[in-house]
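For this view, one protein chain was removed and the others were kept in their places.
Up next, chain A:
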Amino acid sequence: MYQAIVFFPLLGFLIAGFFGRTIGARASEVVTTSLLFIACFLAWIAFFSVGFGDHDTRVHVMQWIHVGDLKVDWAFRVDTMTVIMLIVVTTVSSLVHLYSIGYMHEDPSRPRFFAYLSLFTFAMLMLVTADNLLQLFFGWEGVGLASYLLIGFWYEKPSANAAAMKAFVVNRVGDFGFMLGIFAIFVMTGSIAFEEVFAAAPSLAGKTIPFLGHHWDAPTVIALLLFVGAMGKSAQFLLHTWLPDAMEGPTPVSALIHAATMVTAGVFMVARMSPIFELSQTALNVVMLIGATTAMFAATVALVQNDIKKVIAYSTCSQLGYMFVAMGAGAYSIGVFHLVTHACFKALLFLCAGSVINAMHHEQDMRNMGGLAKKIPFTYVMMLIGTLAITGFPFLAGYYSKDAIIESAWASKNYFALYGWVMTVAAAALTSFYSWRLIFLTFHGHPHDHHHYEAAHESPKVMTIPLGVLGVGSVIAGFALYNVFVGEGVHDFFRHSIFMGAENHILHEIHEIPLWAKYLPTLMMVLGFVIAYWFYIVDRTVPAALAKSQDALYQFLLNKWYFDELYDRIFVKPALWIGRLLWKRGDGTIIDGFGPNGVSARVLDVTRGVVRLQTGYLYHYAFVMLIGVAAFITWFMFAGV
């Protein structure tokens, strides 16, 4: 069964990828989508069987690498963490496949698109079923590749190519840290198989790694290196710049990869590696700090963006920050809880945005929209549900998971606990504001582009059905899963798939926080809504006036804290400069000049000289002969006989 779950998407990829042209676009769509739905169905069976039936297992696929001390098998580690990710990935992926049939119906390269989608799904499943770090890394790079291919799917667009490369390059930075982390684990424990690494983890406490004449605490170094990898993949503060640009890809891709699944791989990895993170409070402090900063930073940027997808992208970034706050607090199950609910409502929001874009004929600027609620009522209702869920409206998905994170930040003993709490609470208000701003600008008010407005129409069934399914998920996921992720059922549900140290009682402590702190996030949500309502429904002149009066701040946010410009100055320009130097001077002038080109030029010079000797005059020839004899005689006269 597990083989089927993992390999059906691969099969779909192979069929659509290699025979897509032969069998045609429609067949490619049908094959990949049906295979995904089968995998999804099996994943749900697995979820109930493992999650509630205690059927943890290890599925051996094949022996992979046996070199010296390094023994790596290809196997599926099936435990609660795995099955949670399985259902998230396969469900969202199958819905996105279905949705794409409608969304991409005008695109000539649909077989390629569906092949990539299935390839991504396979890689993501490899990642979540990994039994060892190498396999995890394989999936990690595989999703990176698929992400690259899909961001640059419309390769005729230079901006899409640039975004694809940016995603790849920024992720390399994280991957480098991740690789170093894997190496460090192998050095310290002699294995990269999870079973053995986790068994050896307690003995790592107090050990050190010597580097540059200093002995560094081993668990801290390993955890931080791994976290660098997670930061890259999950677009955390400093390594986040690729995610907004990744919106160049088709919208279903944004929903699947850049909202629901791939970007949460970092969160998954930290939760998976919890036995190591638990050993280092320093690492957890850093995780909390980065997570909280990201949550706040991304929310502020989202306030002023005008591109509908960019808003949701920054929102994703911010929500990922929330998840890392939970990780930093040691509440791994809560972070994963938010991962699941977020997958629901964020995929919903993206797919709704796709529906809006579809209705508006690929218009993405919210300032040109407005009043669409009447035109596309179903999309409107679904987007409303998504918004209510993300802002934490009571009893919807986000209400349970996000509030649990904020509570865990309050209750945590983390050094940055207070900072994390303040940031997440403030970000909750901002989240509410930008989410409602999106709704009001898009669906309410007066249409700004009558031509597009008149032509706007509701999307076809293949697109609205996935919206409906995700809408239901966004409503019920919270209270359905609360008990097993946050409440009393956590221990029985997760068992050994996450590890919490003996001192870690966070799951109990969050129930003992003061009442005002418990209700503050909800209050914040209301506050954000009220301000948004005032700004965009009651008096639409206020935002412009505010932007004018606070121009510096507005520009700062609009330009995303100038991160791109900063990185351009610090990294890109010098790198290009060095590259150009090595290219023009190093390779061109020095290597080519003295190497191939130089040699061949000298050869031609010599040739020219030699050929010039051949004058055709007899006396020159005779002269050369005599010179030759004279030279020999002279040589023997002076060198001695």
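Here are some notes:
As a convention for this text, contacts are C-beta pairs under 8 Å (C-beta built on N, C-alpha and C of every residue); 3 or more make two chains touch, one makes a residue touch a chain; residues count from 1.
FYI, contacts and distances are computed from a predicted model.
Per the UniProt record, the chain missing from the shown structure is "NADH-quinone oxidoreductase subunit N", taken from the list "Aspartyl/glutamyl-tRNA(Asn/Gln) amidotransferase subunit C", "NADH-quinone oxidoreductase subunit N", "NAD-reducing hydrogenase HoxS subunit beta" or "Xanthine dehydrogenase molybdopterin binding subunit". Which of A:1, A:45, A:205 or A:603 touches the hidden chain is settled by the complete complex: it is A:603.
When the full complex is taken into account, the listed residue touching the unshown chain is A:635, out of A:48, A:211, A:583 or A:635. Across the interface with the omitted chain, chain A contributes residues 603-604, 606-608, 610-611, 613-614, 616, 618, 620-622, 624-625, 627-629, 631-633, 635-637, 639, 641.
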